[in-house]
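Only one protein chain is missing; all other protein chains are in place.
This part shows subunit A:
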C-alpha cells in the first residue's frame, strides 16, 4: 500500500544521504521525496512517498527512527492528512491547441506562468492523482517537458509534527 511519511531531521550535511542510503540498502521503495528546511533552520522536513506491506512500512519507520539525525517520523496515513504536489508542465500551444490548453489549465485550476508564441508553461498544484489526471486529460503529444516536486504532506487539524 502507498504510505506518505513525514520526517523531521537535523539540518546537517549528510543527513539526506543517510535517509536515501537506508532506502536503497534495505531495498525499500521511494516513489517520491521532498525536503527543505523548516521555520527552525536547524531542522529539515522531508516527505517520502513509499509503498510496501504493513510489515515493511513498520520496518521503514523503525529504521528511519534509528538514524541518529532523525528527530521524528510519522506515517501520515495513520490519520487524516492533506498532501500537495506541484508540477510545472511546458506544452506546445499553437493553433487550436492554444485555446484547448488554456481551457484545460482552467479546469484543473492551473496557472499559466510563462507564455511564448509556441508554448505555455502551466503551474499545477494538487494531489499526485490530480496531476496525473491532468497529464491523462491532455494530448500527450503536446507535452514538451514536465517537472514535479513530489508530494508534501501535513496532518489535518490540530495534529502537528514538531519537537
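Operating definition for what follows: a residue touches a chain if its C-beta (ideal position, glycine included) is under 8 Å from a C-beta of that chain, and two chains touch if they have at least 3 such contacts; residues count from 1.
Everything that follows uses one rule, which is that contacts and distances are computed from a predicted model.
UniProt records the chain missing from this view under the protein name "Acetolactate synthase", selected from "ATP-binding cassette domain-containing protein", "Acetolactate synthase", "Peptide ABC transporter permease" or "Ion-translocating oxidoreductase complex subunit D". Only one residue in the set A:34, A:63, A:77 or A:149 touches the chain that does not appear here, and it is A:63. Check A:18, A:130 or A:148 against the missing chain and you find that the one touching it is A:18. One of A:71, A:135 or A:154 touches the chain omitted from the figure, and that residue is A:71.
The omitted chain makes contact with subunit A at the following residues, 9-10, 13-14, 17-18, 21, 25, 55, 58-59, 62-63, 65-66, 68-71, 163.
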